[in-house]
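One protein chain omitted, others in place.
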Amino acid sequence: MASMRAVVKRVAAASPDDVSGVEALFDAGLDLASVVAVLGKTEGNGCVNDFTRGFATRCFEDLFARRGAGDVAIVMSGGTEGALSPHWTVFAREASDEEPTRALAVGIARTADLAPEDLGRRGQVEMVAEGVAKAMADAGVETADDVHFVQVKCPLLTAARVEEASRRGVTTATGDTLKSMGLSRGASALGVAVALGEVAADEIGDADVCRNYGLFSGRASASAGVELGGHEIVVLGMGEGWSGPLAIDHAVMGDAIDVASVREARERMGEGILVAALAKAEADPTGRMRGRRHVMLDDSDISSTRHARAFVGGALAGYFGETEIYVSGGAEHQGPPGGGPVAIILDRSQP
Amino acid sequence: MASMRAVVKRVAAASPDDVSGVEALFDAGLDLASVVAVLGKTEGNGCVNDFTRGFATRCFEDLFARRGAGDVAIVMSGGTEGALSPHWTVFAREASDEEPTRALAVGIARTADLAPEDLGRRGQVEMVAEGVAKAMADAGVETADDVHFVQVKCPLLTAARVEEASRRGVTTATGDTLKSMGLSRGASALGVAVALGEVAADEIGDADVCRNYGLFSGRASASAGVELGGHEIVVLGMGEGWSGPLAIDHAVMGDAIDVASVREARERMGEGILVAALAKAEADPTGRMRGRRHVMLDDSDISSTRHARAFVGGALAGYFGETEIYVSGGAEHQGPPGGGPVAIILDRSQP
Amino acid sequence: MASMRAVVKRVAAASPDDVSGVEALFDAGLDLASVVAVLGKTEGNGCVNDFTRGFATRCFEDLFARRGAGDVAIVMSGGTEGALSPHWTVFAREASDEEPTRALAVGIARTADLAPEDLGRRGQVEMVAEGVAKAMADAGVETADDVHFVQVKCPLLTAARVEEASRRGVTTATGDTLKSMGLSRGASALGVAVALGEVAADEIGDADVCRNYGLFSGRASASAGVELGGHEIVVLGMGEGWSGPLAIDHAVMGDAIDVASVREARERMGEGILVAALAKAEADPTGRMRGRRHVMLDDSDISSTRHARAFVGGALAGYFGETEIYVSGGAEHQGPPGGGPVAIILDRSQP
Partner (left out) sequence: MASMRAVVKRVAAASPDDVSGVEALFDAGLDLASVVAVLGKTEGNGCVNDFTRGFATRCFEDLFARRGAGDVAIVMSGGTEGALSPHWTVFAREASDEEPTRALAVGIARTADLAPEDLGRRGQVEMVAEGVAKAMADAGVETADDVHFVQVKCPLLTAARVEEASRRGVTTATGDTLKSMGLSRGASALGVAVALGEVAADEIGDADVCRNYGLFSGRASASAGVELGGHEIVVLGMGEGWSGPLAIDHAVMGDAIDVASVREARERMGEGILVAALAKAEADPTGRMRGRRHVMLDDSDISSTRHARAFVGGALAGYFGETEIYVSGGAEHQGPPGGGPVAIILDRSQP
């Protein structure tokens, strides 16, 4: 009985436009058609005026067009503070003759375009929840417990989209395009939470999005981009029909120094070497952590998202002994307030 | 047979001018006359235009003057990036009736004023080495191996000092006052290295200061201040004539994620709770760490010292489960390039 | 017939704690009792974590206490971007034997403490309007047209004040202390507008504060401080009962490069040398200026207030040929959106 096999390759980036390492993978035999997603950490500020994401995206689009790849989800997250190292992580999947042995599974889905008036509201939550279910089906992962990371790339409101809604006589959740990014990430994360049974769908009202942070997913990672109207969803989990050496599990950090939860997840996984670690980080919104004051939210020189990535990056890199970690900021409903999900992918064939 | 007993108190700071927690220690019975040093982490940028250090220093000077304290070394280090928490650490020592049991020892020394032409050169190295020897004697610590942390507050060059030297027909190591801070820290650290036998005195020439980073101390922490002409030196070590529950040891981090060395030192110390952790951090000057590129030295928006404190702060806080850690930047000759010393003070009477 | 005479002295600051220049004024004969206000530009970031304001305030309080001055309004504004130069401007007034000749008049007033539930609402607008009327009376300035600058130092909400209101069963305009600063500045500016007849009192509802920026004063400058519960108000205008060489007028910049309005006001004043220029600056909230895009609101590395002070500071310094200009950010209802008031004080006795 045949199986599917996931391939995950981590490649250093010498600059935001350095896609040479990924091209080298193709030259070395990685099947272009097998690639489904690229997650990148680029060295911009990860905030509004971070053009390293767009620069990298353009370079990957050019590469994929030049080499004739199919439809690849490209997710760029800015910010490699501290000693975090800019890199790309390529996710691929291919058919295998091996017996299925339960291994890392990768599934993808795309939703229809989101109506502007649904962004940041229940409509988006429901649409993403359905999309996650589809991506789980695509991955052949049947139970929510087997899902360990869901990356959602979601749309945002532009002036044009707000206006179009207005012409139809409906209102949008916000008229502020920057705020719409947070709302879209938040509603997407809640959609993941619903799909994975972490939050009941009827618990969530429009007013909960980006307000009631007691509701969250411990496995969602969302980023908003202007270039799409719907959602691109990548599900990573353990699949029965999959083979190969890769495995995934996850932890939910309760706060920025909750390395204990990460250690527990890592030790649960047994032997193997780290292939990828994917995390979300944010400053505790209360301004305190374990009773101690932090100044991240009061620092008008450095965005709190940069502080949080640097610090949580240090905590994770100190634990894993590795600085090519995907630490992403802006964690609305992605893990508990001040904490965040951490997915760990291991190669069990190596000690 | 009587002994000396060290007291170390860590107090939260609500702002750079919040010395209320230290005043409360006095109200609660801490003997003013016993206080020998205050080390503070304030929330400024830790760079040139960080006025939180001066603000805090002025508030402590006012407090000590108002309460009638003696001569206290006040060392302020700016920068509590990430979730590091602003705080003061008060070091005191008092006579005790208890038998000596080998415990944390605190010694202090002050040197004469440094001639401007000696700053950043062998003359300063030698002066600091002598000062450290005096502070060791003051602490009753006889062997260098028992010293685990040496804080040196050192002078810098001002335009007036450079000019005064020039009138005498001698040249200074630099005419740039900012550079003189690094040179002074570097020569001070080398002075510590000489005193502790980590580097032989005759290995060091004028040209090695802030150039030959293969020479370093694994136990030095230096900061430069405009307000003094000589050096204030605080030695922390294990003393035979001391009693009480406190103990100290240290690690030398080989790089920014070398938590393994810290764990080894901590486990060597046995049971106890963390009273203080004192560390130096810096961006690896090669631009790489364990083979991976980092961007700290190329980021024109955030100083590399802030990146390094945030990241190493995260690594240490993730390990210790504590964010009131003294992580100081600017680590010339203080630990190996890209790494730094970490001193750990425990209270062995608590589990 | 005797008169009052205003004295305005501008003094360089070598650092936020350098009050030596002001002390030198006292030593040179300036009567301590005559001093009513100090406006300072300090070199911090002018945002949340700018401790240079508090540091300077403390140093002035110490100086005034040591020298026995009376009750002086101390207003510190952070941010000397570009080539703007940190400095203090001292306002004093003294009785004179000269005939009144219409000249710069200085009046002050203090209001009672503001109820927390009135902050950022009509209650504050009315309280400030009454205070401005009192300060005008104190200055002997009878018509609103003779008022050219009103500096208001206003309170903010703290957690304790919000809670106190809550215990009384009333709600505050916001629970966010940072937002309360903007609301307090905005309501204060509207209070000035009402007092000066720029906006009719009944035009302003609670909901207009920090929302309806079509309502504004062309002569208000407000800053919020945690240390007071009421308002300190300084009115500068032309008074019939005053003598001496000083005169004041003002312009309202329509946008960040509206130097034409400033030139018009300056030329209207005739001969004299510049004693002080006091201005507010902000990024145009539309993201455009005269049809051109600006990036101040999208720059996550530098606060828009810093951009605006640097740029408007350059425009004004380029016009006046002087860099000791008081350019303050955060201009809610202080001038039109994207523009701001500029007061000009001349010494007419000098060419």
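Some notes on this structure:
Note that the chains are named A, B and C in the order they appear, and that numbering of residues resets to 1 at the start of each chain.
Please note the rule applied: a residue touches a chain if its C-beta (ideal position, glycine included) is under 8 Å from a C-beta of that chain, and two chains touch if they have at least 3 such contacts.
Note that the coordinates shown come from a computational prediction; the quantities given were computed from them, not determined experimentally.
Residue-wise, the contact with the chain that is not shown comes from C:Glu81, picked out of C:Asp17, C:Glu81, C:Glu126 or C:Glu198. Counting over the whole complex, chain A has residues 15-17, 43-44, 49, 51-52, 54-55, 58, 301 touching the chain that is not drawn.
By the touch rule set out above, chain C reaches the unshown chain at residues 12, 14, 43, 45, 80-86, 256-257, 259-260, 283-284, 289-290, 292-296, 298-299, 301-302, 306-308, 310-319, 321-324. Within the entire complex, the positions of chain B that touch the omitted partner chain are 45, 47-50, 295, 298-301, 303.
The working rule: only the chains that are shown with their structure count from here on.
Mostly identical positions are employed by chain A and chain B in their mutual contact, as over half of the interface residue numbers are shared between these two copies.
For this pair, chain B with chain C, the centres built from the Cα atoms lie 42 Å apart. For this pair, chain A with chain B, the centres built from the Cα atoms lie 40 Å apart.
Contact with two or more other chains is made by residues 49, 301 of chain C.
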